[in-house]
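Of the protein chains in this complex, all but one are displayed in their positions.
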Amino acid sequence: MLRTDRIVGGLAILVAVFFIWRTTLIEIPFISDPLGPKTFPVIICVVLALAGLGIMLKPDAEPHWPKASGFIEVGIGIVVFIAYAELLPVLGFIIATCIAGGILAWRLGAPPVQAAIAGIGIALGIYAVFHLALGLTLAVGPLGF
Amino acid sequence: MEALSSLGDGFIVALSVQNLLLAAIGCLLGTIIGALPGLGPSNGVAILIPLAFSLGLGATPALILLTSVYYGAMYGGRISSILLNIPGDEPAMMTCLDGYPMARAGRAGEALAISGIASFVGAFFATWGLVFLAPQLVDVALLFGPAEYFALFALAFATIGGVAASNQMKSLLATGFGLLIAMVGVDQQTGVTRFSFNNVHFYDGIDFLVVIVGLFALSEVFIFLEHRSGGGMDTHSVPLGRTTVTKKDLVDTTPAMARSTVVGFIAGVLPGAGASLGSFLAYTLEKKVSDKNKTFGKGDPRGVAAPEAGNNAAAGGALVPMLALGVPGSGTTAVLLSLLLALNITPGPLLFQQNPDVVWGLIAALFIANIMLLALNLPLIKLFVKVLQVPTRYLMPAVAMISFVGVYGISGSTFDLLVMIAFGVIGWLFRKLDIPLVPIILGVLLGKLMEANLRRELTISDGDWWALIDSPLAIGIWLFAVAGFVAPIVLGRFFRVKEKQPFDGETLDTD
Partner (left out) sequence: MKHVNFAKAAVIIAGLTLPGAAVAFDPGATECIAPANPGGGWDFTCRQVGKTLQDLGLISGTMQVTNLTGGSGGVAFAQITNKRNEDNNVIVAASSATATRLAQGAFPGGTMDQVRWIGSVGADYGIIAVAADSSVDTLPQLIDQVKADPSSVAFAGGSAVGGWDHLKVLSMAKKAGVEDVRTVKYVAFEGGGEAITQLLAGSIQAFTGDASEAKGFVDSGDIKVLAVLAPERMEGDFANFPTAKEQGIDAVGANWRGFYGPGGMSEEAYDYWAQNLKTLYDSPEWKQVMETNGIAPLDLSGEAFQEYVAASVDEIQTLSREIGLIK
């Protein structure tokens, strides 16, 4: 039976092999210490591969995967986060945070109106603490905040 | 005693109205900064340096403000660890392991109280250590060459097996993963870049803050998203419980605090990983010594007391090499050091003679800040636990946004945010798969240092590997690591003497 852990172990081995290959591509300059920049990463990759092998041979019980709806919610979360990261410098902190915070609150089960209020509240609260109290430079948008 | 009279002079400096006020402000800001994921002590102190300058503070008041922030952040980090399972800063990572299970069992208030007291104990005795032992401790730090540091980091990794996870192979996988992350960026010893994929953003490596916030904070948000509106995990159902410590718990945790203070303080004195190493070793050693009934990781008060006493003691210990050698023992002391230099105070062997008013004023301020923090933190527990009554649908978006702002406000980099999101997804998957997150962070924090010290030693010895075990100290650390941690695991497996593993995949996952 194909268990999730067997896939995880296999993936770990693949990652290890990939990084060993990347390690061989490192060009060593004329000056190098006795050990060089390659040895340690290779040791790590071997450890990683051994761990992967161990997990493949002795997998744990199956994890509790969510239903499809759970995956969709996580997917929405990822999209919101990426959009937030990209739009932060464009829209400015307050607007971007109102939107992202609002959508997250809504997806976590708040009614739309409350979610929107939560988004605004979170944005203003963070702005007060981080910008006004701590003096951090937050992203400035077209409206100056 | 000379030290005591100097300390008395220090109290005269520190007990002015202005300085007391600054200490109070610093403690409050520090606690907040520590509790917010994404802002830790080092960048918390860094972002307040301009404030100190713009207020036109002199050397001593500026130091009092910023070290209060430093100690405050060490206290604050535990709050989000216990209440949300999200470490507020990297040294508070270990406090999640038992603090969050305690909170889930309705003992959040107790966990906060015990950890608050442990923080006080750790910081209090570490500050005394600073008063009496600073010169001798400098000699200890000088015993540590690259070979000894390498052995020390090997010890830290050897203890990982005891941290968590029913499956040791998964701990090993997590360690390897963390170490691999640490390899990204310019290699100090040759100047070549590794695993940067020609992306300039990777040249400096991956900031551990980005990793820790992604792995812990964002993955927590993903878990709540997965369960939508938190059916079955509604926080309202968790009773808040008492907010004071029982006498029994206090008695039970006292030995843990005492041992952890010593371990943490020594880890802090050694320039390197500072408080994170301190809390990590304090926890793993305490578990080794006193986890007879396998209660660690399930909400054992000693598992909360140990790392908090350890990291606060390390915070005090890290001031020793900073003041006496000008060598930062941690990220935060590196920032404090740059402040000292900017104030025209040269740290180093002569600091205690040349600027006694600054040093002793600072040490007195540490005592005052520590007492203030205890006084501030215990009554406020009633307020802190209220966080648990905020519905997750409002709390988690706030946590997510704070994480983003913390990282963006410091680095101004969208790329860092994207890396953080990637680690959030990885953290979520790893939690599902029962792969522990703590070894990843340890790998990221210590991986580079471990490799660097190995290669430094081999450079100095022209490639002679025996140089690694050329001193009694190095041999001692290696023996301790092998006999205390590696051998039991290997032999245990070989002879099958281990009692059968309890059949619960119980981890940090909130399922």
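Should a chain be cited, it is by its letter among A and B, assigned in written order, with residues numbered from 1 in that chain.
To be clear about the criterion, a contact is a pair of C-beta atoms (placed from the backbone, for glycine too) under 8 Å apart; a residue touches a chain by one contact, two chains touch by 3 or more.
Since we're looking at a predicted model, the values are computed, not measured.
Novice: Which candidate, B:Pro61, B:Gly214 or B:Pro347, sits in contact with the chain we can't see?
Specialist: Result: among the candidates, B:Pro347 touches the missing chain.
Novice: Of the listed residues B:Gly58, B:Pro135, B:Gly412 or B:Gly476, which contacts the missing chain in the full complex?
Specialist: Answer from the full complex: B:Gly412 touches the omitted chain.
Novice: Of B:Pro61, B:Pro328 or B:Pro439, which residue touches the hidden chain?
Specialist: Spelled out, the listed residue whose C-beta touches the missing chain is B:Pro328.
Novice: Which of B:Gly8, B:Pro50, B:Pro135 or B:Pro379 sits in contact with the chain that's absent?
Specialist: In the complete complex, the chain left out is touched by residue B:Pro50.
Novice: For subunit A, which residues reach the chain that was dropped from this view?
Specialist: 29-31, 137
Novice: Against the chain that's been left off, what residues of subunit B make contact? List them.
Specialist: Residue positions of subunit B that touch the missing chain: 42-43, 45-47, 49-50, 53, 141-146, 186-191, 198, 200-204, 271, 321, 325-328, 334-335, 337-339, 341-344, 346-351, 354, 410-413, 415-416, 452, 456, 459-460, 462.
By our rule, only the chains that are shown with their structure count from here on.
Novice: Distance between subunit A and subunit B based on Cα centroids, please, to the nearest Å.
Specialist: 22
Novice: Which residues of subunit A touch subunit B in the complex?
Specialist: On the subunit A side, the touching residues are 4-5, 8, 12, 15-16, 19, 22-23, 26-29, 31-37, 40-41, 44-45, 47-48, 50-52, 54-55, 58, 60-61, 63-66, 69-71, 73-74, 76-78, 81-82, 84-86, 88-89, 93, 97, 100-102, 104-105, 107-110, 115, 118-119, 122-123, 125-126, 129-130, 133-139.
Novice: Using the touch rule from the top, collect the residues of subunit B that touch subunit A in their complex.
Specialist: That would be residues 29, 32-33, 36, 47-48, 50-51, 166-167, 169-170, 172-173, 175-177, 179-180, 183, 187, 189-192, 194-195, 218, 221-222, 224-230, 391-394, 396-398, 400-402, 404-406, 408-410, 412, 414, 417-418, 421, 424-425, 428, 432-435, 447, 451, 454-455, 458-459, 462-463, 505, 511 of subunit B.
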